[in-house]
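Contents: one structure, followed by commentary.
The other protein chains are all here in position, but one chain of the complex has been omitted.
Take a look at chain A:
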Amino acid sequence: MSSGPDFDTLQTLVIATLFEVVEQSNKPVPESVEGSTSLVGKQAVLDSLALVTLIVELEQRLEEEYDVMLTLADDRAMSQKHSPFRTVASLTHYIAELISEEMGRD
């Protein structure tokens, strides 16, 4: 059984993708982004369209780089008590969780 990318690698991917999406969506680019950066809500760096774009981008990149087909935004994600889309770190945790489930299935 192969092991997936570690948390830091995934968080780096999330942050890099986030920067690109923000740059391409006419939004002010934040000075720094870390695990605790909010994705949605008052201080968020993304609007709903940019969030959707980030999620779709991440799905495509994870498939290209790690050969895993994940659906990040679905009923499961939406029905979590704490949304995985709150912060960079929560999204990274959610991705890591889905990847380990996927890999465990092989």
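To be clear about the criterion, a residue touches a chain if its C-beta (ideal position, glycine included) is under 8 Å from a C-beta of that chain, and two chains touch if they have at least 3 such contacts; residues count from 1.
Rule of thumb we're sticking to: contacts and distances are computed from a predicted model.
The complex appears with one chain absent; UniProt names that chain "AMP-binding protein" among the candidates "Thiolase family protein", "Glutamyl-tRNA(Gln) amidotransferase subunit A", "AMP-binding protein" or "Cytochrome bc1 complex cytochrome b subunit". The chain omitted from view is touched by exactly one of A:73, A:89 or A:103, namely A:73.
Counting the whole complex, the residues of chain A in touch with the unshown chain are 20, 24-26, 48-49, 51-53, 55-56, 60, 64, 73-75, 77-78.
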